[in-house]
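This report concerns only the one structure given below.
In this view, the complex is presented without one of its protein chains, the others remaining in place.
Letters A and B mark the chains in the order given here, with residues in each chain numbered from 1 onward.
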Amino acid sequence: MIKLLTINHFEAAAVILFGIGFMNMLLQDNLIKKFIGLNIMDTAIYLYLVSYGYIEGHMAPIAEAGKAALAEEFINPVPSGLVLTGIVVSVSVTAFSLALIQRLYKKYGTLSFDEVLRKLRSGEANTYDSDS
Amino acid sequence: MDYKSDPNKIGKWERFFKWVNGEDSIDSVWEKEMRSKITGKRKKRRKTIEDTIERINSYSKKIYIILSVFITVVYIGILLYTVYELPEHGNPLNPANNEVSQRYIEHGVEETGALNIVSAMILDYRAFDTFGETVVLFTAVICVAILLRRTDEDKTDLEQDSFKSDRGDILKFAARLVFPIVVLYGIYVIINGHISPGGGFAGGTIIGAGLILYSAAFGDEKIKSILNYKSITVTTVSCLLIYFFSKGYSFFTGGNHIESVIPKGTPGNILSGGLILPLNICVGIVVACTMYGFYSYFTKGDI
Partner (left out) sequence: MILTHNIAHNIPFISIFLAMFAGIITPLVNSGRKSCFIHKTTTVIIGILSLLLLLHVDYNQERFTFLMGHFPSPWGNELKAGPMEAVLAVAFSVVMFLTVTGGQYMIEKDVPEKKQNLYFVMLNLLFGSMLALIYTNDIFTGYVFIEINTICSCAIIMSKDTGNGILSTIRYLIMSILGSGLILFAIALLYTLTGQLLFPQLKSGILQLINTDDYMFPMTITAGIFTLGIAVKSALFPFHTMLPGAYDAATPSSSGILSGLVLKSYIIFLIKVYYCVFTIEYLREIKITNLIFFLGVCGMILGSVMALKERRIRRMLAYSSVAQIGYIYMGLGLGTSIGATAAMLHIVAHAVTKSMLFVCTGRMKDISLAGEADHCLRGIGHKAPVSAIGFTIGALSIIGIPLLAGFASKLYLALASFYSPFKMAVSLIMLAVSMVLNAMYFIPPIVDIWRPLSEKDANYRIEPEIRPAFITAVVIFIAVNIFVGTCYEIIFDIFEVGIALMR
């Protein structure tokens, strides 16, 4: 318990944030809030990764010209690179999902998932009745 | 068994054979009968059914909420215990700080010619990932175009909420002042991507923000002469193709164990780092176009 609070507190926070995002995704009815939940989940993972790349007292991985770089001076560059990739992916997915939501809003005039579902169902039921 | 006189009294098998042979008369009589039965019942029951459904829905909603809270709490609990068991935060002896990061740091400068080790890693050591990442951006902007780009039929829509250039004077003045600085800073970040913090993704976003500011302040008539659908597509595609061919060359030579002819330059100079500088410029242009594309698709439905 003490280790969680004092040493691995970044990671613990990341895990809790992940849970918050997950719950947001499950329980929010508003589609934009749902996707914000998913975004929080992704961001929590980046927090986790970046915090594990950090090494106590070391510098950001930018070498100096004409001077040999030593592994004892710099933090681990790999997680930073992974997070960079992850952020770009998450931006793309967010833009795509927001575009989908905008399109859906233009068609149904609401952002509520249940409401859209209800409208869709009643619309379908109508076509069914006229069909048979 | 004369089913023609009394269609209700035929045997099951006969009805089945008729059904298989597609003889409509029997079928339709039977169907009509069944349907009238069903609709009669349906009308009677509809109200009670709706009530029940409502009740079940409210119950299932409650169960769903309780279940999802439960799952999340269990999930967080398990992960917290996992984190508790994991290596310590910030410890140099962690398993992640092994020969991989050591070589990136200690030999990165001589092997790639770039001082920024993260840039060296994502654009040289692990360039295939970054190629995928750029393609993800490209995919996203194409998707947004599929969804939001207006076709000719709803051009009338465009007239109603079109973006006129009657913005406030303060915004115009500030934009005139800030826009060149923002773009210049973006270009600086891109060009120095391999010797200082920054790079194509960061700088591209800055330039994109500048373009968005310009478009918001002066309306789309002015910017459209330079940035329209065609020019943005051509720029993005050609930058991606430059990226594609230069990285393709380096992957091909690497995979076949051929020495690459691209000079690495003196570390610390602007013209150094082998392919990293041109790649950063390409990525920067792609990102700037993508960001501006997102903005204008979301607001105007067209670039």
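The rule is short, and it goes like this: a contact is a pair of C-beta atoms (placed from the backbone, for glycine too) under 8 Å apart; a residue touches a chain by one contact, two chains touch by 3 or more.
What you are looking at is a predicted structure, and each value in this text was computed from that prediction instead of being measured.
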(request) Please work out which displayed chains the absent chain touches and list them by label. (result) A, B
(message) With the missing chain put back, one of B:Leu79, B:Val182 or B:Leu227 would touch it. Which one?
(response) B:Leu79
(request) Determine which one of B:Tyr125, B:Phe201, B:Tyr214 or B:Tyr292 touches the chain that has been left out. (result) B:Tyr125
(message) Give me the subunit B residues in contact with the hidden chain, please.
(response) 19-24, 27-28, 78-79, 81-82, 85-87, 94-101, 103-104, 111, 124-129, 132-133, 135-136, 138-140, 142-143, 145-147, 149, 151-152, 233-234, 237, 240-241, 244, 248, 250-258, 260
(request) Could I get the residues of subunit A that touch the absent chain, sorted low to high? (result) 18, 22, 25, 31, 34-35, 38, 41-42, 45, 48-49, 52, 78-79, 82, 85-86, 89, 92-93, 96-97, 100-101, 103-104, 107-108, 116-117, 120, 123-124, 127-128, 131-132
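Everything that follows uses one rule, which is that only the chains that are shown with their structure count from here on.
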(message) Per the contact definition, I'd like the list of subunit B residues that touch subunit A in the complex.
(response) 35, 65, 68-69, 71-73, 75-76, 79-80, 82-84, 86, 88-92, 94, 96-97, 100-102, 104-106, 108-109, 115-118, 121-122, 126, 129-130, 133-134, 136-137, 139-141, 143-144, 147-148, 195-197, 201, 266-268, 294, 297-298
(message) Residue numbers of subunit A touching subunit B in their complex, please.
(response) 1, 3-4, 7-12, 15-16, 18-19, 22-23, 26-27, 51-56, 58, 60-66, 68-74, 76-81, 84-85, 87-89, 91-93, 95-96, 98-100, 102-103, 132
